[in-house]
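A single protein chain has been removed from this complex, and every other one stays in its place.
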Amino acid sequence: MPHLVSRQRGLREWRLYLLIVPSLLLVGTFVLLPAVNGIYHSFSDWDGTRAQQLVGLDNFRRAFQDTILWNSFETVSILVVFNLFKMIPSILLAVLIHRLRSDRWQYAYRALMVVPMIIPGLVTLFVWKSFFDPNLGLLNRVLDLTGLKWALVSLDQRVFHWGVFFPHVPVGWLTQPELILPSLFIWGFPWIGTVGVLIYLAGLQSISQEIYEAAELDGVGSFGKFLYIELPLILTQVRLNLLLLIIATLQGYGLQLLLLGESGGPAGKGMVPGLWMYNRAFIAGEFGYACSIGMILFGFILALTIVNNRYVRVAK
Amino acid sequence: MARVVIENLVKTYPEARGPAVRAVNNVCLTIEDGEFMVLVGPSGCGKSTTLRMIAGLEEISGGTVAIDGKVVNHVLPKDRDIAMVFQNYALYPHLSVYDNLAFGLKLRKFSKVEIDLRVREAAALLGLDPYLARKPKALSGGQRQRVAVGRAIVRQPKVFLFDEPLSNLDAKMRVSTRAEISKLHRQLGVTMIYVTHDQIEAMTMGDRICVMRDGLVMQVAAPLTLYNCPGNLFVAGFIGSPPMNLIRGTIQPAQDALQFVETSPASSPATITLNSALAARAAAYTRQPVVFGIRPEDLHDARTFPPGSQGATINTRVDYSEPMGAETLLYLNTGATSLIARARPTDRFEPGQQVEMTCNLENAHLFDPATELVI
Partner (left out) sequence: MNDHRQLAGQDRDWAKHLIIWCFVVIELLPLYLMLQGSVKDNADFLRSPWLPIVPRSWHWENWAFAFRLVLPYITNTLFVAVFSSAASLAFSIMAAYFFARYQMPFSRMLWSAFLALMLLPSVANIVPLFVLLKHLSLLNSLWALIIVGAASGQIFNVYVLRNFIEDLPRDLFEAAEIDGATHLQQIVNIVIPMSAPIIGTLSILAFLSQWNDFLLPLIVLRDRSSFTLGVGLIYLDGEYVKQWGQIMAAYFIASLPLIVIFLFSMRLFVRGLSAGAVKG
C-alpha cells in the first residue's frame, strides 16, 4: 500500500514530484494531446496545415452517408470472425504438444515455437505477399501441381459460378475483388505464429495430475478430456484476451495497407475503417474528416470496452 | 548526550467516516542517555507508531521528539543519527552480508578504509565473519537478524531503535538473541529503544519499561517496580506471567478492622481482613467497590503456610493443576472468580478438592475499579 503523505510533507518533499514529470510530459504531449486534438479537429475541415474552419457536425453527417465507411465496418467485422477462427490451430497445437509423452520433445517443440515469433512480422507479411503473386507465387504453383486448380475451376464453372477461377489464367489472389476476403483469411496459414501456443501450453501445464486421473477413472476418453479439462482452461485464457484481440482487429489496418495498398485493393474490398482514416488523411489530405472517422472508431471501441468491463467481467 | 525527549506526541490517522483515530495519544516519555527503554503493550497500542515517529518514518501529527536536545520533527531519518533494526530484518537481498553492512556507509561517502574497519568490527562483535560473502537468502533467521543488528552498529548512531526484532525467530533463538542484545547494550552503552509485545522480553531486557495501551502511556518504571508496584489495573494484569489475580469486591467494615469482601453470588464470598497498611489506604473506599490484586506466588496452601498475623485466607475449589516440573500451577475457583496460584511441585491436588489459600498481604494491591488506578 502506498504510504499516505500529508499536504505539509508533500510540499516539503516536492522533489518527489519530479519523478513523474518525464512520464507525464511524454504521455501528456504525445498521447493525451493528440487525442484531444483529434476530437477537436473532427469538427473541422482541417487539411493539416493552415488554420481550419469549424464545421460542426458536417464531418459526421458525411460519415453517416459514406458507403465506403459502412462497407469497411462490415469488412472488419468479418475479419474479426476470421481472427477468432484462426485461434483454433494454436489451441490444437498446444494441446498436442502438452500431451506428448516425451519431456525432451516438449521442450524442443516449445523452443521451435519461438522461431515464428522472432521473424519480424513485416518479413512474414511480404513473403506471404509473394505467395499471392499470380505468376511466381507459391500458392498458384501448389494449386497447379496438386491439381486443386482444376478442382476449383470445375467447382466455379459448374456449381458455384463465382467467376474467379479460370482454366488458363493464374489465380489473382490480390487482384480479384471477390478473392480479397478469402486471401485475408488464408493469410498466415497455419496461423500458429503468435505467442498463443506458448501461453496456452504454460496454462495447460498448470493443470494438476489429479484431474486427469479422476477423468480416467470416470471413463472419459481422449476427446472428452480435451473438452472438459483442457478446453475450459484455455477458454478462460482466451476470454481474458478476447477483447484485446477484437479491439486490435477492429482498429488494425497495417496488414491491409501493405498487402492491398492505400485504397484497400481492387474495388476497395479490403478497406477497413482504420485504412479509410489513413487514406483520407495522408492520401486525400482531408485531416478533419479522418479525425472524425477516428472518433467513430474510438467511440465504437470505447463502447465495447465499457460493455466488457460492466457485463462480461462482472459475470466472471 | 543521546537523550530522547518525547513531549505530547500525537499521531492521528484520518478516517473516512467519523472522527480521526488517535494511534498515539499525548505520549510523554524521556529516555536517558545510554538507557535501554522498552515500549511494550498489546497489538495496536501505538508502540510501533511511536518508535517510527522517533525514527522519522511516520509523520508527527502533534507534539515533539527531541534527540540530544534538538527537536527532530522535521529532520529526515538519515539526519537524525539513529539506526533501526526491523522485525523482518529488511536486508538487501541482492547484496552480500558485507555490502549490506557497508551500504549506509557507502551512501554517506565514507572512505573505503573506514568502511572496511567498521564492517569488520561489527562482524567480529556479532560473529558474522564467516558469512561476510554470503547473500541473505543463504542465512538462517538468527544470522539474518544479526546482520540487521550489525547494519545498525556500523552506523555508530546516537540511538538504536528495535521494532519487534525477535518476533520472527523460534523460541530458542529468541532466548539466545535476547541475551546477545542485552550484552551488546552493556558493551556499547548506547541509548536503545526497543519495541515488543512480549512482556517477558521487556522484563528481562529493559532498564525501564514503558507500558502502553490504546495510544496512552500506562506506566513507566523499572521492571521490578512495575512488577511490585503496578500503578494501574492494566499494568498489574499485563506484567507477570501467569498474570496477577484480580478479585472484584467491596470494602466492608468489620469489628475494628476493614475487610475486603468479594462480590459473589455464592453463599460465602471470599473475605479478607486487611492488614494495617492496606486498611489505611482502603479507608476512603469503605462500602465502595474495589479490585483486590494478588500474584500467584503470593497465594499459598494454608496447610503449609498458615495465615499468621499478616495472612488472610480464601476458600477455593481446585479446577485443575498443571505440573510444570519446577512448580505446579493451580487453577482455583472461589465460586465467582478464577485464581491461579503457584504451588510446590511436590504438593498433590485433585480437581474438585477444597483448599484454603493463604494470601500474603504484604504483596497485595488494591485498585479503584472506576479509575483503574492503584489505591
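Read from first to last, the chains carry the letters A and B; within each, the first residue is number 1.
In this text, contacts are C-beta pairs under 8 Å (C-beta built on N, C-alpha and C of every residue); 3 or more make two chains touch, one makes a residue touch a chain.
Source: prediction; values computed, not measured.
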| item | value |
| --- | --- |
| Contact partner of the left-out chain, one of B:H74, B:R108, B:R303 or B:R344 | B:R108 |
| Which residue of B:V10, B:V75 or B:A90 touches the chain not shown here | B:A90 |
| Given A:M87, A:L143, A:V171 or A:I192, the one touching the chain that is not displayed | A:I192 |
| Contacts of chain B with the absent chain, listed as residue ranges | 55-57, 77-78, 82-84, 86-88, 90-94, 103-104, 107-108, 151, 155 |
| Touching residues on chain A - with respect to the absent chain | 1-5, 7, 10, 13, 15-17, 19-20, 22-24, 26-27, 29-35, 37-38, 41, 48, 89, 93, 96-97, 99-103, 105, 109-112, 114-116, 118-124, 126-130, 136, 138, 141, 189-190, 192-193, 195, 198-199, 201-203, 205-206, 209, 212-213, 216, 222, 225, 237, 240, 247, 251, 254, 257-258, 274, 277-278, 281-282, 287, 290-291, 293-295, 297-298, 301-302, 305 |
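Convention: only the chains that are shown with their structure count from here on.
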| item | value |
| --- | --- |
| Distance from the mean Cα position of chain B to that of chain A, given in whole angstrom | 65 |
| In the complex, chain B residues that touch chain A | 59, 74 |
| Contact set on chain A toward chain B in their complex | 5-6, 8-9, 12 |
